[in-house]
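Left out: one protein chain. Kept in place: all the others.
Each chain carries a letter (A and B) given by its place in the written order, and its residues are counted from 1.
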Amino acid sequence: MIRQSWWKILAVVILVYTILAGMLIPLKPGIAEVTPRALQAGTEVELTVTGYNSYYSKAKNELRAWLKLKGDVVLKAARIEVLNDRTMKLHFILPQYLPSDSKDDACSLILDSPIDGAIVLPEGIALTQDSVNLLEGKKLWSVDKMEELNAGPKLTFPYRSVLYESIRNQYFHVPLWFAMIFLFLFSVNFSIRYLRTYDPDADQRTLALNRAGFVFGLLGTVTGAIWAKYTWGAFWSWDVKQNMTAVALLIYSAYFILRGAFQDEEKKARLSAVYNIFAFAALIPLLFVIPRMTDSLHPGNGGNPAFGGEDLDNTMRMVFYPAGIGWTLLGFWVASVAYRVEKLQQRLLDA
Amino acid sequence: MNFFAQIGILLRKELVLELRMGYAISGILLYVLSTVFIVYAAFFQGVNSPMLWVTLFWIIMLFASVNAIVKSFVQENGARQLYYYGLLDPLAVIVSKMIYNISLLFFLSLLTWAAMAFIVGNKVEEFSAFLLALFLGSAGFSILFTFVAAISSKADNNSTLLAILSFPLVIPILMTLIKLSVVATGMLEDTGISKDIGILVAIDLVLAGLTLVLYPFLWRD
Partner (left out) sequence: MIWNRLSLVCVLTLLFQQMAFAQQASGDFLRSIGHIYVVVAVILIIFLGIVLFLIYLDRKLTKLENQIKENE
């Protein structure tokens, strides 16, 4: 596997695809900002909408907008005034009463355009009324219907108001993690092989794989910290997964320190193989069990499987899965180079 | 001599050695008492926080365990190892050490609890849950530290290496233990307590199983 180069070419091709697709496919149009956010029933209001990646001017006369309350109750915008591609003003004539049994309610804003598709700003706008009249409110709000929503552009990544473009980090930060896991998994495999055969070659492979895995883990932590700074607000948020990766890195640092503690090659290889297996077993609850059970800022926590649902749509999958393979192959490439250096050094030492 | 007889003899040997070298065990007792006292002086005057109580309890336990277990391989010099090697099953050696260390640590944790209760005040409300946490904790600590001590005893600079190698590994156990113990203080209503116990039992079993599988490779020199 090491001398053959087809998989290295594959790695390069996949990574080029990942970088090109990951950077060039645009984000789905979204709503960046709406003002004002609090509306009073029985008034005529003007909402200023700032779009993201939107083309309002192109779809000028076919634009439609609704305010939507719970239970599919909608109110259509009376007039839409497009200023440019990114901004427009929506005029709503709010009825006297809301179809709600309390004085406060929240509604979402839905835009529809043949070019951008339908865009929802969920629960973003507060509504208040002076007095409650459920029946009258229901009657007043039952005039408009929402129908024939357009599908948006096909090839886009989801728009998330906290992430924005940094959703693309999914193809660069997350796969480092996969690469790390696979490298450590293979290193355990070679540790087991070493304990079976006492072949120094297996030990050199273990060492190289662990080195590469450590590099990828470190990069994953650092890139994760940067991403976290601009989405969660701090480099280190004491998130479970962050802590667990830090612990994983500590464990593998301990592995390298352990290797340094022995002079005798055979002893070094044997004891570090034993520790490597033991450490990987201790890592499993750390990486897979505990993060799943504790609340985390990462998606896919609190019992849900990761990488599903809304945060990873089909277009993202089309890039994300190859990205995982590509970065993992790159990890093995790095490991194989490290292994060959190690091997050469050993041969010189023996000579 | 069969396996269980070997374990029995080794256990008796450990106990006799422990009692004969009284300073080792009394040193650890003194360590626990003085740490609890320092912790009280530093953290607890006028403070009533079960969370802090639990965290400090387990940190004291962590260091007490390291101190208690590091000697279990240090006191065995090379000649005696060689003697065992000719005479005994390696599994009997490690199993007896694990059993001995589990009981030692369980005893130590009860003592730490008593000392904390006496000096700081008892914060535990659900005794059975906390006792279970103590047992699972001392089992996890002793299995892990015994095994890592076996590794680090092969290198020269023993106790530092033990700390470096074992502390990252002990973190998942420690975190689950702290969560379980906080529930036992009644501060947190948690329905997932059985899940935590499950995790701890699983970690303990996996570590124990691996120790049994891997120890024969450490043994030969």
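In this section, contacts are C-beta pairs under 8 Å (C-beta built on N, C-alpha and C of every residue); 3 or more make two chains touch, one makes a residue touch a chain.
What you are looking at is a predicted structure, and each value in this text was computed from that prediction instead of being measured.
Peer 1: If I'm reading the header right, one chain is hidden. Which shown chains does it touch across the whole complex?
Peer 2: By the stated touch criterion, the chain not on view contacts A.
Peer 1: Just name the one of A:Y17, A:Y55 or A:Y164 that touches the chain not displayed here.
Peer 2: A:Y164
Peer 1: Among A:K28, A:K68 or A:H173, which residue is in touch with the absent chain?
Peer 2: The missing chain is touched by A:H173.
Peer 1: Can you work out which residue in A:V215, A:V240, A:A261 or A:I325 touches the chain that's missing from view?
Peer 2: A:V215
Peer 1: Which positions on chain A touch the chain that was left off?
Peer 2: Residues 19, 23, 27, 52, 163-166, 168-169, 172-173, 176, 212, 215, 218-219, 222-223, 226-227, 230-231, 330, 334, 337-338, 341, 344-345, 348, 351 of chain A touch the chain absent from view.
Here, only the chains that are shown with their structure count from here on.
Peer 1: Which residues, counting only chain B, touch chain A once they are in their complex?
Peer 2: 144, 147-148, 151-152, 154-157, 161, 164-165, 167-169, 171-172, 175-176, 192, 195, 199, 202-203, 206-207, 210-211, 214, 217-218, 221
Peer 1: Where on chain A is chain B touching in the complex?
Peer 2: Listed in rising order, the residues of chain A that touch chain B are 195, 247, 250-251, 253-254, 257-258, 261-262, 267, 270-271, 273-275, 277-279, 281-282, 284-286, 289-290, 293.
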